[in-house]
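Of the protein chains in this complex, one is absent; all others appear in place.
By letter and in written order, the chains are A, B and C; residue numbering begins at 1 in each of them.
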Amino acid sequence: MNVSLDHYLMLSAFLFAIGLCGALSRKNAIIVLMGIEIMFNAGILNFVAFWHYKYFAVLTAQMFAIFAISIAAAESAIGLALVIAVYRHYQSIDVDEMRSLKG
Amino acid sequence: MDQVYKVAPQLLKFLSYLLGWLPWIGKPVAGFLSNPPAWFLLAVAIAIPILFVVSVFPGIFAYTTLVERKALGRIQNRIGPNRVGRWGLLQPIADGVKLLTKEDIVPRSADKFVHFLAPVIAVIPSVLLFSVVPVGAGLVPVDLNIGILFAFAISTASVLALFMGGWASRNKFSLLGAMRAVAQVVSYEVPMVLAAVAVVMAAGSLSTLAIAKAQGGGILNVTHWFVFRPWGFVGFILFTIGAMAESARTPFDIPEAESEIIAGYHTEYSGFKFALFQLGEYLASIAMAGITVTMFLGGYNGPGSGPGILGGLISMFWFFAKLGGMIVLTIWIRGTWPRVRVDQLMSFAWKVLLPMSIVNIVAVGMWHYIAIRPIAWVVTTLWLVLWFITLSKLAASENIEKREYRYAS
Amino acid sequence: MGFIGKGLFEGMVVTARNFVGSYFDKERLVTVQYPEERVQVPENSRTFPFLVFDKDSDPVASMRCVACKICEVECPPQCIYIVMDRDEKGKPQQRPKVFDIDISVCMQCQICVEVCPFDAIKMDNNYEKSQYGRFDELVEHLPELLKSNEFYNKIKPTEATAVDAKLKADAEKKAKKAAPAAKPAATAAKPAAPAAPKPAPVAAPTAKIAIPDDAPFTPEQRQWLSGYLSTVAASGVAPAAAAPVAGTPAAPATEAPAGNWPWHDPGLGMQRRLDLAKETPIADKLMAAMAQTDCHACGYDCRGYADAIATGAETDLSLCLPGEAETANMLKKLMQEAGKL
Partner (left out) sequence: MEIAFWILSAITVIGAILAITMRNLVHCVLSLILFFLGIAGHYLLLRADFLFAVQVLIYIGAVAVLILFAIMLTRHVTGTEGPREVLGGKWWAGMGTAVIIAGLLWAIIRKDPLAAMLPAGMASTSVTEIGRALVADWLVPFEAMGVLLTAALIGAVVIALEEVIRKR
């Protein structure tokens, strides 16, 4: 049995579900961010798998992956800055406690 | 690896010739070796570079510690180790035996698993770094086309070991050391990579072998080294500073500043785990020296280096001679300069090194587009010198008052 | 000419000069390779005390210590422990059976040396005293403590020469004093002679104080000075005051001849001694209250101190160090009883 595109798609779907589960059900804001990172990575893995199996000649998918990784880095920087700001305000990073929009 | 793959059949034939004289097993083994299957050739071609890396460089590490102790001693007008063997030549072995037989202490409240894992992880990236260091003409364990990038990617992973060790020890000094280590490595990574970008632009490749090859030729294989270019010289200094900070060598050994935080992240480590931390740190520093040599000091290029067996041996000699020179330079610097302060460390990285490396990239661009060499020399040199003066003036802009001594004169 | 970072390079030049220089200039390397090479310790350096004996052939018999326990009493951290020796009949001998010094407690103050009237305890300069244990290993016993006078002369020549000269002079003086009195003592009471004069310690025959060769004196001055110093060392006072003409018989001893005092035995208890001296004059009672070690800590022997108190020549009743407070109180009591206080 060769490894086909199927396997990669399954893997990334599974990872996406895990990431989603973590992002939705955990209380800690940092773990929520980590779940989002897992989802990002699952998506990028899909891009690369499609590139490898179907569009090997063009670099579009790799470019997308590179941009997605950069965006993920920027997103995590902003996200963590927000977490620190929230922590300063609430002395907690529990997402359930961040209920008010007041400053 | 490719080179080894090419010469492997001859090597095996020679071995089979030697082994043929043995009774009993000699004949069948020799027959197997003289006509090896493809998988065996591949295995040999993979095994030889690995064996080379894991035997030669730890040996260099062991004797680097001895040379360091001797040289630091002489710099401070002491004698240095001279008890174990002639001139203390067996000292590294004695140290190893001592560390192996020491009690392995794990703090009670430590995170046992992470505490155990950290020293192991400290060694892995350091050894992996050697896989892209060309030690001779065409002799590189793996010729990756992303060589330099791979080296930087791997070297950032070493931060994790420091962090894990510091965090898992449950000791405030360990944690402080770990945080300092992370902050320092992340900060110095940036100017270091940008200094390497200048070289990549000039050589037109990320492969370490291609970079080394680009510095061959000229008079005696010397004049085309990148360090003999204005931008290369500046890049060399920037990269050396960055590499020293990255591997926490002395002027930048903030993460383990003894006078402030005991031993930093490895305060709670003893015995063999401590030895692994030291091994990882020194191997990383030697590998960084190797990459510096490859990128700026012409790599394996030197008088007499070239293809063929003899040229290859000479090129290996030049590489290791330059590596030794870099190691001695770091030891010399360690014996001379005082440790920088944490805030100075950060402002130096962000306010001096980072702008300077960006200026250096522009200098490479000028060098590339100005066709007449003398003009290029003058223009890039002027550009770099002017920026250096400006930046250092800016960095030193806070006026430090001359201290008045009340009691001392 | 100055440029940025100049100091860094100057520093590197300095260290490079050190590095190269240390291979050519032996003066730079100050390290002493310890077990093979040693630094000569200064003559007056001191570490822990030791006990001096005189004859190599019989260290125990010839040791100077008389177990008077003055040092034990005076020792500030109380690191000395002494038990007096006895023969089979239980008769006290004038030497220690046990002499322990706990060197983990000793603070090397040299007070024991200063209070010793017999020059029996001196300071060593051996600094290699480390041991594998923390308890018994750090207590020195009599056999380790005993060291010969030659050893003392070797480690501290100046001081030892002066001590030898003084001991020799003392012995001579005593011999002269004892000479007229010895005959009656010898004829009168042979069995009890513990207070017979101690045999003179073997001293260097020519106890001359060495004047350093580079001292700025003319030969005549040097000769005079050497004679003066040796006299001072021998007598302990200015030569004019203590220059007995050789051959002149010494004044008859004021003390009664040593002998038939049944209480003169340090092994007896205070009560027993006083019982023995019950029917005797006040001077003998006083003497019985002493510690009977003839240690000379008071400046007399026991007989002499008692006589001096009895005659009023000595008013200080607390001079008997070995007897401690017990003797002092008893002396006071006896004097009050006698109505002399």
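Assume contacts are C-beta pairs under 8 Å (C-beta built on N, C-alpha and C of every residue); 3 or more make two chains touch, one makes a residue touch a chain.
Since we're looking at a predicted model, the values are computed, not measured.
A.B. asks: In the intact complex, which of the depicted chains does the undisplayed chain touch?
C.D. replies: A, B
A.B. asks: Where does subunit B touch the missing chain, residue by residue?
C.D. replies: Here the touching residues of subunit B are 111, 114, 144-146, 149-150, 152-154, 156-157, 159-160, 163-164, 167, 175, 179, 182-183, 186, 189, 205-206.
A.B. asks: Would you write out the residues of subunit A that touch the absent chain, in ascending order?
C.D. replies: 1-11, 13-28, 30-31, 33-35, 37-38, 41, 44-45, 48-49, 51-57, 59, 62-63, 65-67, 69-78, 80-85, 87-88, 92-93, 95-96
Note that only the chains that are shown with their structure count from here on.
A.B. asks: Using the mean of all protein Cα atoms as the middle point, what chain has its own Cα mean nearest that point?
C.D. replies: So the chain sitting closest to the middle is B.
A.B. asks: Whole-Å distance, subunit A centre to subunit B centre, using C-alpha means?
C.D. replies: It comes to 34 Å between the two C-alpha centres.
A.B. asks: Between subunit B and subunit C, what is the gap in Å from one C-alpha centre to the other?
C.D. replies: 68
A.B. asks: Between subunit A and subunit C, what distance separates the C-alpha centroids? Give it in angstrom.
C.D. replies: Between these chains, centre-to-centre, one finds 89 Å.
A.B. asks: Can you pull out the residues of subunit C that are in contact with at least two other chains?
C.D. replies: Residues of subunit C touching two or more partner chains: there are none.
A.B. asks: Using the touch definition up top, name the residues of subunit C that touch subunit B in the complex.
C.D. replies: Contacts found on subunit C: 4, 8, 11-12, 14-16, 18-19, 21-23, 28-31, 33.
A.B. asks: Per the contact definition, I'd like the list of subunit B residues that touch subunit C in the complex.
C.D. replies: 71, 74-79, 332-333, 335-337, 388-389, 392, 396
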